[in-house]
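Comments concern the structure below.
What you see is the complex with one protein chain gone and the rest in place.
In order of appearance the chains are A, B and C, and numbering begins at 1 in each one.
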Amino acid sequence: MSVERTVELEGHIIDSGRMQACFTAVMDLGGSFEVEAFDVGKHETDESYCRLRVTAADDVTLREILHELHQNGAVLEDPPNVTLEPAPEDRVVPSGFYSTTNHPTEVRYDDAWIPVEHIEMDCAIVLEPEGGPDGDPRAYTKVLNAIESGDLVATDESGIRVRPPERPRGSDGPFGFMQGGISAERPSESTIRQVADELVETAENGGTVLVVAGPAVIHSGAGEALARLVREGYVDALSAGNGFATHDLERSIYGTSLGMDVETLEHPRKGHKHHIWTISEVIREGGIAEAVEAGTVTEGVMYECVENDVPYVLAGSIRDDGPLPDTITDAVEAQNAIREQAREADLVLMLATLLHSVAVGNCLPSTTRTVCVDINPATVTQLLDRGSAQAIGMVTDIGTFVPTLADFVLESDAE
Amino acid sequence: MSVERTVELEGHIIDSGRMQACFTAVMDLGGSFEVEAFDVGKHETDESYCRLRVTAADDVTLREILHELHQNGAVLEDPPNVTLEPAPEDRVVPSGFYSTTNHPTEVRYDDAWIPVEHIEMDCAIVLEPEGGPDGDPRAYTKVLNAIESGDLVATDESGIRVRPPERPRGSDGPFGFMQGGISAERPSESTIRQVADELVETAENGGTVLVVAGPAVIHSGAGEALARLVREGYVDALSAGNGFATHDLERSIYGTSLGMDVETLEHPRKGHKHHIWTISEVIREGGIAEAVEAGTVTEGVMYECVENDVPYVLAGSIRDDGPLPDTITDAVEAQNAIREQAREADLVLMLATLLHSVAVGNCLPSTTRTVCVDINPATVTQLLDRGSAQAIGMVTDIGTFVPTLADFVLESDAE
Amino acid sequence: MSVERTVELEGHIIDSGRMQACFTAVMDLGGSFEVEAFDVGKHETDESYCRLRVTAADDVTLREILHELHQNGAVLEDPPNVTLEPAPEDRVVPSGFYSTTNHPTEVRYDDAWIPVEHIEMDCAIVLEPEGGPDGDPRAYTKVLNAIESGDLVATDESGIRVRPPERPRGSDGPFGFMQGGISAERPSESTIRQVADELVETAENGGTVLVVAGPAVIHSGAGEALARLVREGYVDALSAGNGFATHDLERSIYGTSLGMDVETLEHPRKGHKHHIWTISEVIREGGIAEAVEAGTVTEGVMYECVENDVPYVLAGSIRDDGPLPDTITDAVEAQNAIREQAREADLVLMLATLLHSVAVGNCLPSTTRTVCVDINPATVTQLLDRGSAQAIGMVTDIGTFVPTLADFVLESDAE
Partner (left out) sequence: MSVERTVELEGHIIDSGRMQACFTAVMDLGGSFEVEAFDVGKHETDESYCRLRVTAADDVTLREILHELHQNGAVLEDPPNVTLEPAPEDRVVPSGFYSTTNHPTEVRYDDAWIPVEHIEMDCAIVLEPEGGPDGDPRAYTKVLNAIESGDLVATDESGIRVRPPERPRGSDGPFGFMQGGISAERPSESTIRQVADELVETAENGGTVLVVAGPAVIHSGAGEALARLVREGYVDALSAGNGFATHDLERSIYGTSLGMDVETLEHPRKGHKHHIWTISEVIREGGIAEAVEAGTVTEGVMYECVENDVPYVLAGSIRDDGPLPDTITDAVEAQNAIREQAREADLVLMLATLLHSVAVGNCLPSTTRTVCVDINPATVTQLLDRGSAQAIGMVTDIGTFVPTLADFVLESDAE
């Protein structure tokens, strides 16, 4: 006794790979399909439409297949309204709650599609029937630990529509569409020039640039170049950790990073004390802004952030020394601060940090452009896999990347 | 006008590399030395002695040189008592406070050497003149954020003696002395057998084995083998994160890891919901132990920990989903819990996690034996560099390492 | 003045990604398309058909677009016969010669499609009008340095049809179709079990298994397990280098690999002489078979190859010591020997060698199943990128992989 359902897809479903993904999912999961209708877009600008009847041996299999099709943007023929259930208590979602993708999403409520605000992966969707500005219904994401008793949570995918990103018509510039991998075999300087162009264009258009930076930016000697970009107004927010800030501050206070003089490369020794002394100095001052004000810190990335009112989030980690007073030690609180940054961002530069990049990436919708730079190809691959539709991945040395980027950006600025 | 000081070294200073390190440090930092006395140990079991007069152009250089010599165990001729200063307020150390190494350390107080308890890197040393059991003086480490106003903190290195580890006489077994690097060119199964022997021997001698495990242990299919080791009593404590526990619990509840059936390898798809549903189930139950009790979780590493009273610490991170109720979200609180684990450990197995391994490694003295296993050579190198004197680093696949280890351990047990 | 051409595609063109690739290529290269006809396969077993009119601003652009479409299996409407030109001299192809893909290919001659024999990437196609068994026309590949004056060489792609691989209907087993990447997040032992199943099945069906092995197989202690597989008849040919053979022979003659005892792990020292002594011993004997016959070599992979008449190719390299008398030092001659091996192979296991795997991979059609195993993810990615349609990539430790594989294979055999 087989079971079946009919779904519809529309859009640039061939060149975005959605059609392929749907056909493949049915076959992989052991189902069968019949194409009931297929209207191919005649030109590259026309959208296509497909109606697909899916058959499976049992309900469980059918549900698994429909789940895959749903994620690729298929919608049930004659979709029902979304199913909502109240959360039984704080932080507890109803059983079978809908877990979000990072793609633009809509829920069907009262026979109309409502966009879900603040889309982000692995969240619940909460609907407020009269939560909108004019008492309209409103839907938005909530992470599990923010769920409050009584929240109306979406619990089935039938009334939910996902819009996976499609290849932009017209040039997509340097950002490859869903490339999902990085080639080590690309000309480095030309690629950096493209990133510089994006950065300049975003700045000129009043967009928000979020830089996510790891301690290697400082160790590798790129701190000064990043500080220049902050000073010149190309960075609108910084997301980093206690280690990044400490190394940057050490460079200002002692002229060293991990005890080594960044210019002369002298004294690259273990057991140096500058690192921990820097932390104790800043604790003594009461914080980074206070240390800048007191004249203890006179240059560097953190200095420029303070001087130029660029907001920063320093998220704590279990490997931190100290930590600095500015570091948010609670992971949930830090995630909330990062989430605010991520929602504002139009362009995200992830520089040599896996931990902070994943944390930021977790909060980004798939539509935000990102640039991931790391010397470890596994890190770049992992970040691109998390699913920005428009992303550049670059396996390079952060110590030459940032100075070259800054040169290209500021050259371009001078023109 | 040059300045000079005389220091003494004793022990197996040639084959431990301490002599070489001292000579090199003087030359690297631009000083000069004169060997005033050198009594070489005649046989391999005899210790050597060296008295060295160091000359430098100025006080700053001399201090830098003496700092390096100090770290290699050199002591000033006629060492003074340690200098102590009260902390001006909570979390604030006196200027110029002494920052610890991870080697056994003594402070000179009242003309006697007192061992520093709980030695750990990058801490302050606090001395309580009458803090010992019989009103004796007592010295111990404190991390910066634990400093309390009025604590007597060591502020100069002249009255402090470090004892860097030396090559053990007799065999040092598989643990290479200060090898500081790993060779990829070693026979894998023979190396795993040596780790198994260490594990069995530690267990038989009543030692404490701490396992630090990352999520890859579960993804790679090694969860069942680790669960066996817990069940059979070879694991005394577990240090992990929210991700490890979630994936392990998902495997028990849904039979999958990241949505893929671990046995059949079916459905390796993105967008699966098991991961986040697992978290919501455990939140609903109130915690892992409760989920075990309720019969929701019936196998796996966390299950065996609960059933066999093996204590675990789940340290939070900014990339966590959920998190599970058992996860300690505050980084400082989590570090304190990890510190307790680290102090008890006689043998530490670090399995496929950089973040948690560094966090644990930060709390370990250099004398604790460690085994670092990861598929990424950079991770293994970084962990070994942190300075256990007796360490095995192995670049291998955790998914074959743990099952092979468990087989060897349990075979050996059966004999 | 735009130019245009019409092409046709047929087959499982949606789920194999060919349609997507064609649409994308036109857009990327600045052309425009019109879908003149599209018959979608109604069920997963039905083939689809698409007729596409492509327009571009100029001939150069159109040619670039058609080249991409050609590579994805598109054929000109009413295709002409292939254009042939005689090679002007030995090793010199006519200008504009057609360079092959690694997919099954046909040339149109005398208004009929003729399959190209021995398809392999980056070759020329030579057509002999009466070269077939019955005086039929015959087409086959030739590498550039094998071209002879007067060979009739294909010089345009209009009369050539490429058949890119398609996703097999029915299960494709462990071999992901065109996955083009590897996930580190797969259960290791389950994956190895699937490779074992393939190996057993290939052997049972009388297929030919080619093992490509690097020196790390021996260093990592996996030599004995590979020798077992040879002895038990699961390896039909071996492709390796001078280093692999030397290390394997050293293990037999001295019990060491790079001077280290493979069992006890003793004496892992530089400067050992066993390696070079092994080579000099085998030179003295006259070759590997002679050394086996003389009783100098009594175990190991090379020993089993000699004893079980498993043919091997040892290809030379500029980093070789010696080399052994069996090593083919000329690269072109070695490639020819490898080419013979590659053409026979039904299943290729590439074990921990980039150089030899690339050399073998260069000679393989896209239809040969391959398994690529290496601890370096970049190596596995690079090998999978070279384009086998059915490939397993596995990032693991060869030192545990081969013994586990041998156990699974021989278990399965015992059943």
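Note that in this section a contact is a pair of C-beta atoms (placed from the backbone, for glycine too) under 8 Å apart; a residue touches a chain by one contact, two chains touch by 3 or more.
This is a predicted model, so every value here is computed, not measured.
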Contact with the hidden chain, among C:2, C:45, C:145 or C:298, goes to C:145
Checked against the full complex, the residue among C:3, C:283 or C:410 that touches the missing chain is C:283
Which of A:41, A:73, A:221 or A:365 touches the missing chain? It is A:221
Among C:317, C:367 or C:412, contact with the omitted chain is made only by C:317
Logged for chain A, residues touching the omitted partner chain are 174, 183-192, 194, 216, 219-222, 257-258, 260, 262-265, 268, 375, 395-401, 403-404
Residue list for chain C contacting the dropped chain reads 25, 28-29, 64, 67-68, 71, 91-93, 95, 97, 99, 101, 122, 144-145, 267, 269-271, 273, 275-277, 279-280, 283-284, 315-323, 329-332, 334-335, 338, 355-356, 358-359, 362, 376, 378, 387
Chain B positions in touch with the non-displayed chain are 14-17, 19-20, 23-24, 26-27, 32-35, 38, 40-44, 50, 167, 169, 180-181, 184, 377-378, 381
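Rule of thumb we're sticking to: only the chains that are shown with their structure count from here on.
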Chain B to chain C, mean C-alpha position gap in Å, rounds to 45
Cα centre of chain A to Cα centre of chain C, whole Å, reads 38
Cα centre of chain A to Cα centre of chain B, whole Å, reads 33
Contacts with two or more other chains occur in chain C at residues 184
